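In this view, the complex is presented without one of its protein chains, the others remaining in place.
By letter and in written order, the chains are A, B and C; residue numbering begins at 1 in each of them.
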Amino acid sequence: MKWVVWVGSVRKGSYNAAVARALGGLAPEGVEIERLPSVAELPIYDGDIEAEGLPQTVVALGEAIRAADALVIVTPEYNYSVPGGLKNAIDWTSRVKPQPLKGKPLLILSASQGVFGGARAQYHLRQILVGLDARVMNVPEVMVSTAHKKVSEAGELNDQPTLDFIGKQLAAFKGFVGG
Amino acid sequence: MKWVVWVGSVRKGSYNAAVARALGGLAPEGVEIERLPSVAELPIYDGDIEAEGLPQTVVALGEAIRAADALVIVTPEYNYSVPGGLKNAIDWTSRVKPQPLKGKPLLILSASQGVFGGARAQYHLRQILVGLDARVMNVPEVMVSTAHKKVSEAGELNDQPTLDFIGKQLAAFKGFVGG
Amino acid sequence: MKWVVWVGSVRKGSYNAAVARALGGLAPEGVEIERLPSVAELPIYDGDIEAEGLPQTVVALGEAIRAADALVIVTPEYNYSVPGGLKNAIDWTSRVKPQPLKGKPLLILSASQGVFGGARAQYHLRQILVGLDARVMNVPEVMVSTAHKKVSEAGELNDQPTLDFIGKQLAAFKGFVGG
Partner (left out) sequence: MKWVVWVGSVRKGSYNAAVARALGGLAPEGVEIERLPSVAELPIYDGDIEAEGLPQTVVALGEAIRAADALVIVTPEYNYSVPGGLKNAIDWTSRVKPQPLKGKPLLILSASQGVFGGARAQYHLRQILVGLDARVMNVPEVMVSTAHKKVSEAGELNDQPTLDFIGKQLAAFKGFVGG
C-alpha cells in the first residue's frame, strides 16, 4: 500500500516537514510513504496558463496522487487558514482530469508553534475537500501544538506522546483506507 | 481618498478583474481607485526566503496597502475557498512590519460563474482577516453570480442591477471608512 | 433499509419539511423513510438536566438514529448557520452513549428562500459532524434556492428539476450507505 504525503510548508526547517518525515517510521506494516514535490514548484494558478495546457509539474502531481492508495496532508496554519502555497497546489490539482482527489482516502495532520496546532487550517481544508469529493477521515485528529518544543535541532520529531498518537492515527487510517 | 483593489484571479479575461475595473466608475465622489499588482508576481511563501529579507515585491505591496485609505478585495472562489494565489499574497503581506492590514478598512466582493457568486470564499476570507485585525465591512455583501452572463466579450461588467448594487455597496463603504 | 429524516425547521408550513416529505417518493427502491420527532420537543441543553439523567425524548431520539441505516438532515439556514433548534438537538444527541452519529451515513439537504439555498448552514453542519464522526456524503450537494417558488400552497415540493436532482442524490446516497 502506498501513501503520498503533501507538506504545506516550504522552508527546510519546517516543523510540518519534520512530522512528515516521522510518518515513515510510524506507519503500519505494509505501508510505504512517499513525499510529493514541494508546493513551491508550482506557479500561481492562472487560467491562461491552463488554457495552453497544464504544466508538466501539475500533470505529474496529479498522476502521483492518483497512483497512490491514499493522500496525507501535513500542514501549518497561516493566518487562520490553509497556507496559500498548499491551496494553490490543490487548485492546480483540481484541474487535472480525471480529478485525482475524487474518492481518494485522505488524512490531515497539522503542526504549529501555537496552542491550536493548526486546527483552523484543518477545518478550512475539510471544506475545500468537500467539492473535490475526497474521502477524509474524521478522527482522531492530529494537531501538534507548540511544535518547536517537539522537534529537535536536527529536525526530528521526538516527543514520544505525539509520536504515539500519530501512530494510532495512522493505524486507524489504514483501516479507513481499506474499509 | 485612495482605495487599492486586490484581484484574486490572474487570467486576463477574469470576471473578477472586470468587476474590479468597474469600481472606478462606480465609486463615490472623491474616491480614487488603484489596482494592486497581480498576485502572480509573488513567489510561493517560503520562510527561508523571508529569512534572507522580504522580496521587494512584498515590501512594495505592503507599502501600497499601508498608504491607502482602504483595501477592496475582489476574488473568485476556488474549491470552496480563497484562491491559493490570493491567500499566498495575504500570507506574504502578513509578514511585513508594521503589518499593513491592521486596522485597515476592507471591503470584499466576489464573482463566479455559479449561483453562489463566490460566497464560500468570502467567509473563509473573513476568518483569515480576524487575526490580521483588518476592519472588514459586514453588509451589504456583493456576490456576483453567473458572472459570465454579466460581463461583455470586451470584459466590461454591464449588468445594470449588479452595477447599481455595487454602487450602493461602495457608498456604504465610504461611510464605513470615514466612520 | 431504513433512513430517518431530521428537519431543522419547526413551523408547519416549512419548506424544508416539504422537502423532507418529498423524500419518500424519491427514495430508491427498498428504502423506507421515517421522520424523526420535531427538534422543538427537546429542552435547551443543560448539563444539570443531563446530570439527572438524559430526558426520555433524547434517549428515544438516540435509539431511533442508532437503529436506522442512515440519517438525512433537511434544514434551513438561520443567520448564516445551522438553526439553533437543530444544533440543540445534535448537542443532546451527542451525549447519548454509545454516541448515535458515530459512523452513521449522513446526507444533508437544505432549502431557503434565498439564492444560496442554505449553503452556509451546510458547511457549518459538516464541521459539527467531524468530531461526532458521522460519515457524511460529499456530493452531489442539494441546496434548494428560492424554495417559496418550488413548494405549492399545499406544501408539496413540485419543481421537477429539483425533484429529479434530489432523486439522483438519494440514489447516490444509497450507494454510499451500502459502500
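What we mean here is this: contacts are C-beta pairs under 8 Å (C-beta built on N, C-alpha and C of every residue); 3 or more make two chains touch, one makes a residue touch a chain.
Quick caveat: nothing in here was measured; it's all calculated off a predicted structure.
Subunit B meets the missing chain through residues 123, 126-127, 129-131, 133-134, 138-139, 141.
Residues touching the missing chain, restricted to subunit A, are 80, 115-116, 119-120, 123, 145 (touch as defined at the top). Annotation for subunit C: contacts to the undisplayed chain at residues 9-14, 39-40, 42-48, 51, 78-91, 94, 120, 124, 127-128, 130-132.
In this section, only the chains that are shown with their structure count from here on.
Here the C-alpha atoms of subunit A line up with those of subunit B after a rotation of 180°, rounded in steps of 5.
Averaged Cα coordinates give subunit A a centre that lies 31 Å from the centre of subunit C. Subunit A and subunit B have Cα centroids lying 28 Å from one another. Centre-to-centre separation of subunit B and subunit C, using mean CA positions: 36 Å.
The set of subunit C residues that touch two or more partner chains comprises 123.
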